[in-house]
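Only a single protein chain was left out; the remaining protein chains are all shown in position.
By written order: A and B. Residues from 1 in each chain.
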Amino acid sequence: MSRPPVRHLELPRMVQGHGETVWWGMVFLVTIETMVFASLILSYFYLKAGAPAWPPDGIAAPDLLLPTVNTFILLASVVPVAWADRGVRTGNTVAVRAGKMTGQALLVVFLVLKVVEYAGYDYDWATNAYGSIVWTTTGFHTAHVAVALIKSSVVLALSWKGYFNADRYLGVQANALYWYFVAGIWIPVYLTLYLSPWVL
Amino acid sequence: MTGRALAVSGMAVAVAGCGGAQSVFSPAGPGASRISDLAWILIVGTIVPAAVVIGLILYAVFRGRRGGGGPRVGDTRVILLGGAVFPALILLTFSALSARYSAEVAVPPSPPAFTIEVTGHQFWWEARYPDHGVVTANEIHVPVGQTVRLQLAASDVIHSFWVPRLHGKMDQTPGHTNVWWMQAAEPGVYRGQCAEFCGLQHALMAMLVIAQPAAEFDAWIARMRQPAPPPADPLLERGRQVFFEAGCAHCHAIQGSHVLRFTGSVGPDLTHLGSRRMLAAATIENSRELLRAFVVDPHVFKPGVRMPATRLPADQLDALIAYLATLQ
Partner (left out) sequence: MPPADPPLDARLASVWATGPGFYGWLTAVNHRAIGLRYIVTAFVFLLLGGLLALVMRLQLAGPELAVLTPGGYNQFFTMHGSTMMFLFAVPMLEGIGIYLTPLMIGTRDMAFPRLNAFGYWVYAIAGVTLYVAFLFGTAPDGGWFNYPPFSGPGYSPTAGIDFWVTMITFIEVAALVASVELIVTVFKQRAPGMSLNRLPLFVWAQLVMAFMIVFAMPPLMLVSVQLMLDRVIGTHFFNAAAGGDPLLWQHLFWIFGHPDVYIILLPALGIVSMIVPVAARRPMAGYTLVAVAIVALGFLSFGLWVHHMYATGLPVLGMNFFAAVGMMITIPSAVQIFAWLVTIWRGRIVMTAAFLHVVGFLVLLIMGGITGIMVSAPAFDWQVHDTYFVVAHFHYVIVGGALFPILAALYFWFPKMTGRMLGERLGRWSFWATFVGLHVLFFPMHILGFEGMPRRVYTYLAGLGWDGMNLTSTIGAFVMAAGILVFLVNVFVSLLFGARAGADPWGGNTLEWATSSPPPPYNFPTIPVVRGRDPLWDETAAERESWATSDPEHPRREVMVTTLLDAAPDHIDLLPGPTIWPLWAAVGAAIAFLGSMIHLLLVPLGALVATVAFVAWLWPPREEFPA
């Protein structure tokens, strides 16, 4: 009686790209973080709904100039990172390094402007519930920007050591995905914290 | 620690119907009564199908007969009928009933005669009757057969106002005022308890709601509006002084021309302490001995309550208790 065949590996080994386990893992990390931001935004509107005045008396609606400029800077940082993301798949190390570094530079500008913005607040997280939710939300996002900076530094270090090539680029992709998230989630945060007090 | 016997007022137990003093199934007012009706519908309406299903399962498990074979065509139908269609019909009915009963008991059955503001504190109930100019604590009187509006608030943490024989509960949350209602259909003494964990003495934060015929209620109101009488003899005057010097006035108010500085609001208003059936949020009987023991050290009865022990020489203590006893 013949035994059934044991098939052997005609399969490729070690594939990169979308659909890989690490990429999926990053997708779920992004999902989890998005849920945290959603809960923050929910908290913001819940507290607002129960407040007689929002922002409360004594606090002006937020300044728009600096945050809006900063928004464009953050969104702009996506472009060089996308270039790095594309480039790595064809082994374009210039794209990877220049793209990441340009993106990082823009993040640094973002962070500096954030510090300037924070210094200009005349209320803090302990002033009232409005201060608490605003500072916590923006602080949480800024922390994400800082983490993106750190993560991309590690990826950059690996790139300088020649680790990435056309067959091995998952780290760059995963990092880029996180970057897109940090930039993208800023939009609902911006709309909530900065625009909604003026409009709603 | 609780070596002392805590005597529950016999009245609370005596008026109990088929259940005990706080029984949901001894309703004495329209709110609790309607809820009790719904409860019986839900209980019977769920137990019967549940018993049938459990019976089928036990029969199938223990019958020991040979069964067998692969999937059969009828399986999906049985599962859908038994697991989806039939329950859906029952549950839709329950949902509709629940919606109807809930909407009904959420609003007063008749326009409220007046309002009582009940504020929860750690670990006592402040009761104000703004329409009558009355302030009291832990013992709430209502006229029989009349709807009373309740405005429920909290001064510190979350509490919950619950008198099971009269109506369902409603939370008292800091920053919110919840409007609720209550109506007692029969005269009696109804015990209630705080129903949201609020700290060390949550367990013994109780109250009495006393429903009286209109005439008696009016008489009670009239007496409650009276300020405390000035001390009539030197012993009582001594007691009033002790009340101030020992620091009681920091927390407890007494209304009266002789006590302009007794306006504390941390603890219950004591103007009519003597007229209450129980002390310490409906935990101990109101007798001279127990009052004295409670004042000396409340923590023997209610460890963790916010009132400190009072160390006084015996003669000052006697005077104090004598004075408090006049606050009828």
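In this text, contacts are C-beta pairs under 8 Å (C-beta built on N, C-alpha and C of every residue); 3 or more make two chains touch, one makes a residue touch a chain.
Since the structure is predicted, the reported quantities are computational estimates derived from the model, not experimental observations.
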Of B:T115, B:Q146 or B:T173, the residue in touch with the unshown chain: B:T173
Chain B, residues in touch with the chain not shown (by the definition above): 1-2, 6-8, 12-13, 16, 19-25, 32, 34-35, 38-39, 42-43, 46-47, 50, 53-54, 56-58, 60-62, 64-72, 75-76, 78-80, 82-84, 87-88, 91-92, 94-95, 97-99, 101-106, 122, 156-158, 160, 162, 164, 167-171, 173-176, 178-179, 191, 193-204, 283, 303-304
Those residues of chain A which, in the complete complex, touch the missing chain: 1, 3-9, 11-15, 21, 24-25, 28-29, 31-33, 35-36, 38-40, 42-43, 46-47, 50-51, 56, 125-133, 135-136, 150, 154, 158, 161-163, 168
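Everything below uses one rule, namely that only the chains that are shown with their structure count from here on.
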Centre-to-centre distance between chain B and chain A (centres being mean Cα positions), rounded to whole Å: 52
